[in-house]
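One chain of protein is taken out of this complex; the other chains stay put.
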Amino acid sequence: MRQAKKKLNMAMVGSGFIARAHSNAFHQVAHFFDIDYSLHTKIVCGRTQPKLDAFAEQWDWEEISLDWESVVGRPDIDIVDIAVPNALHAPVALAAAATGKIILCEKPLAMSVAEAEQMATASRGVPNLVWFNYRRVPGIAFAKQLIGEGRLGTIFHYRSYYFNQSGTDASKAQTWRYQRSEAGSGAVGDLLSHSLDTAMYLNGEISELSATTHTFAPGREIDDAAQVMARFANGSIGSFEASRFGVGRRNGNGFEIYGSKGSLAFDLEDMNRLHFFDATDPAPMQATRNLLVTGPGHPYSTNFWKPGHIVGYEHTFIATLGDFLQALGRNDQFHPNFDDALKVQRVLEAVETSAISQQWLKL
Amino acid sequence: MRQAKKKLNMAMVGSGFIARAHSNAFHQVAHFFDIDYSLHTKIVCGRTQPKLDAFAEQWDWEEISLDWESVVGRPDIDIVDIAVPNALHAPVALAAAATGKIILCEKPLAMSVAEAEQMATASRGVPNLVWFNYRRVPGIAFAKQLIGEGRLGTIFHYRSYYFNQSGTDASKAQTWRYQRSEAGSGAVGDLLSHSLDTAMYLNGEISELSATTHTFAPGREIDDAAQVMARFANGSIGSFEASRFGVGRRNGNGFEIYGSKGSLAFDLEDMNRLHFFDATDPAPMQATRNLLVTGPGHPYSTNFWKPGHIVGYEHTFIATLGDFLQALGRNDQFHPNFDDALKVQRVLEAVETSAISQQWLKL
Amino acid sequence: MRQAKKKLNMAMVGSGFIARAHSNAFHQVAHFFDIDYSLHTKIVCGRTQPKLDAFAEQWDWEEISLDWESVVGRPDIDIVDIAVPNALHAPVALAAAATGKIILCEKPLAMSVAEAEQMATASRGVPNLVWFNYRRVPGIAFAKQLIGEGRLGTIFHYRSYYFNQSGTDASKAQTWRYQRSEAGSGAVGDLLSHSLDTAMYLNGEISELSATTHTFAPGREIDDAAQVMARFANGSIGSFEASRFGVGRRNGNGFEIYGSKGSLAFDLEDMNRLHFFDATDPAPMQATRNLLVTGPGHPYSTNFWKPGHIVGYEHTFIATLGDFLQALGRNDQFHPNFDDALKVQRVLEAVETSAISQQWLKL
Partner (left out) sequence: MRQAKKKLNMAMVGSGFIARAHSNAFHQVAHFFDIDYSLHTKIVCGRTQPKLDAFAEQWDWEEISLDWESVVGRPDIDIVDIAVPNALHAPVALAAAATGKIILCEKPLAMSVAEAEQMATASRGVPNLVWFNYRRVPGIAFAKQLIGEGRLGTIFHYRSYYFNQSGTDASKAQTWRYQRSEAGSGAVGDLLSHSLDTAMYLNGEISELSATTHTFAPGREIDDAAQVMARFANGSIGSFEASRFGVGRRNGNGFEIYGSKGSLAFDLEDMNRLHFFDATDPAPMQATRNLLVTGPGHPYSTNFWKPGHIVGYEHTFIATLGDFLQALGRNDQFHPNFDDALKVQRVLEAVETSAISQQWLKL
């Protein structure tokens, strides 16, 4: 006799690229994670009927709606997933929180710290998640584990970059990501937010920073690139650079961490790998190890395929959701949640403030 | 109004690792490929009830059966998928062909050329597929395209290897893959079959060969490794090496192709990449290009995610099935089918014969 | 009949590691470069007799002296080479300039901008060179050529790093490189100076910057690491990071340059390679090209060995000297000279000033 699972009805607001990635995770999570819930892709909300019909057909959503406000509070909905432009995160999340729904929200959490604080406060009573999915890249999760085991010793340097070339594509300039009213910022919210979440996950709080932003495209109202010099609470120093003008990089999201006992390096374009240098090896054997993080013994390696069998972009969403639902089953706090994302938002805002004041800021 | 799709009921025989990969493809294909069919995971057949129950639960199979023979011919079944040890491929396929089912079969097709011929003959009237899934790695499909465009010129060398370390794991020695009666051969059928299918896909027929096989583990009844020197019909020369004793390689399935105008290299552990050297560039600019085969303009890049967003092992099965179902919709012949796999089987058998006779053999 | 070459007598001040690299270049330059001069390793000056004797024996210096001041002005000396700690660069150079010698000086040129200005002024009448040897890495020289041809288009980002782990070796803390009075600074003068010379060579003047420095080792009087955010005169933005606490990096001196038409990347630990991404290729063929910069058609490839035959660290000194002597023969200005190094010195001083003031500085 098959075990009875608790059915959870989902409403998703959004039907763009990231909504595909979320939908995929909703369908796939039970194939790879042992969870007590059965997710039902009940209703997807969007703005354009024919596009929404096609989306619902392709991703098995039972209903569609052009009016998310009428959906979010429906009693038959258990989970609200937010996969819309940044400006809508707060309205949807606050509405969902008000009716006690479980909330899943795309990153960056909000348009401002004020908004993020409001969202975090409102949602503290409901299980919630922010889709900083890269924490669940197996190689990044393994980096977290190695750092936790003290394998790097005292950390000296945290170096981070996120480069793609999206900003050089003039056709994209009309999309929401390039409008201040919808996106809030450019590379800062889009790319640097990921880098900061990963950095704070791996290396702890940032205590002060100096930053600059730059817009390469004439007439563009948001930043195309950002640079940050930072000091972490643990005494290490950090550098961050994010750009949509990194011609030749498609998804060049990486970091290097140098400590007294070793160092780590990662790049999302080669996401099944983690590079580890162990300075405790005998000198002639010290070398960068090119770890293929597909098992045995690596995070998520028993969930997906076999050692040597590559996983991809979508698995980071599946693993995020899998961990969330398992935490839900245990009644545990999940991370990253709205409070974690609020911390990221504080740093994002400090970056923008420093870029204007040209001063160092304490956080 | 949503378009009506033709529903196809599936029966799968097998519930091991590869049955997971197939099941995943059955559920995922409609999310990524535009097809006229709706696949229904109707019934999965296996040998052990509790394991089969769990499998069916995890992968959404509606029914289970411990008796595949009673299932394969059921009138409500449209497609039979064969995901069992090699010795069972022929019995299941012949039974399925006899009742006119669409047949999907794991590789290698058969235990012998005789068996493969019987299977190919029997199934010529029904749509069929052999899961040589690596043809649909985007980088390999792109290699095929580049070769077809003449980008390599006259081919000189085809070099192939498939190394993993599975044979060094004593615990695996009890599984079916190490029994001659169930597997037929070792590295030859397991690994070399993939290499040969890829080689013949990319570089055409093999006309003669000399081979050797070797068993490293004492008392093991099948080969652990194989080497082949070959000549292709197009005048190029080939080398193949496959081993389960390649310590340090988890899924080291690769090739290099050298031609008068350029060369290509690929390795499955880095499966989102294809290396291309263009000898028609001006001399100082000639270099190996490290192509990230995630688009734009690459095979399957519009099916899955965005440029720079990695795909993995499972996508090769999804793409194979997507192409198969699209061909089915157009009433086109799909490749690789039983006839293609029969050609591989002829080479596999020549390898084993040559390894015994220590002679060159013409094919 | 062999061509008569003009003999130039050399005096070198210094007998440490870098003096070996210089000596090697003096002996090797005529083997690889067609020059009108015959260099004679006449006299080497140092502080410790037995060490100096051994050095002179190993590197074929005819005489030794413990008193450089008595040597530099000798009428039989044509060239003075400065291979001593930074604090002595100015005294030796000024003495050599005063007697009209050709001067070769290690980097960084001086302890301060004031000193560097004095040196540059004094030596304007004599041929001079500063050993920013990395300009003559074939890959960096080729990068310069590609940029000059407009292959990168408008430059957006210049990213630079120089990481080694020398600072973590407590035994080195007693050497001159860790004394402010002898070295002037730490990673700034030692490592960042190279990065800045390369940057200004490839990407032009820096117009403003904000910087920070950090000392990890307790009680150390100089910096262990530095970070810089910069704006270049050409409108691109730059980031620099240099550290002696980059555990796992031995000579990790690299850069990335992103422009509208393509990008470049280089790392000294892999110094025979240059990575070039050409964004003017058709989209599916765009990829990072891994150029093996050993010819044909690459800088210095006809001087040294054959395509595919690796050159190393020492060849950068040989090529610097070869170019210098060829320029000397043509009576041409050589670069980098004292004036070029003075520009670097101005940036180094701005870095240290900004690190204290925590302000952006215009240059």
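Each chain gets a letter, A, B and C, in the order it is written, and its residues are counted from 1.
As a convention for this text, contacts are C-beta pairs under 8 Å (C-beta built on N, C-alpha and C of every residue); 3 or more make two chains touch, one makes a residue touch a chain.
Treat the numbers as computed from the prediction; the structure is a model and nothing was measured.
Of the listed residues B:9, B:58, B:118 or B:168, the one in contact with the hidden chain in the full complex is B:168. Annotation: of B:41, B:210 or B:345, B:210 touches the absent chain (contact as defined above).
For the chain left out of this panel, the touching residue among C:124, C:309 or C:330 is C:309. Considering the full assembly, C:31 is the residue among C:31, C:124 or C:330 that touches the omitted chain. Which of C:243, C:294 or C:320 touches the hidden chain is settled by the complete complex: it is C:294. The missing chain lies against chain A, touching residues 142, 276, 282-285, 287-292, 295-298. Chain C meets the missing chain through residues 2-3, 17, 21, 23-24, 27-28, 30-31, 53, 57-59, 164, 249-252, 268-272, 292, 294, 304-315. The chain not displayed touches chain B at residues 156-157, 159, 161, 163, 165, 168, 210, 212, 214, 216, 225, 227, 229, 237, 239, 241, 243, 245-249, 258-263, 277, 279, 286, 288, 358-360.
Assume only the chains that are shown with their structure count from here on.
Of all chains, the one whose CA centroid is most distant from that of chain B is C. When every chain is reduced to the mean of its C-alpha atoms, the one closest to the centre of the whole protein set is A.
Between the Cα centres of chain B and chain C there is a gap of 54 Å. Between chain A and chain C the centroid-to-centroid distance comes to 42 Å (mean Cα coordinates, whole Å). Rounded to a whole number, the gap between the C-alpha centres of chain A and chain B is 35 angstrom.
Among the residues of chain C, those in touch with two or more other chains are 288.
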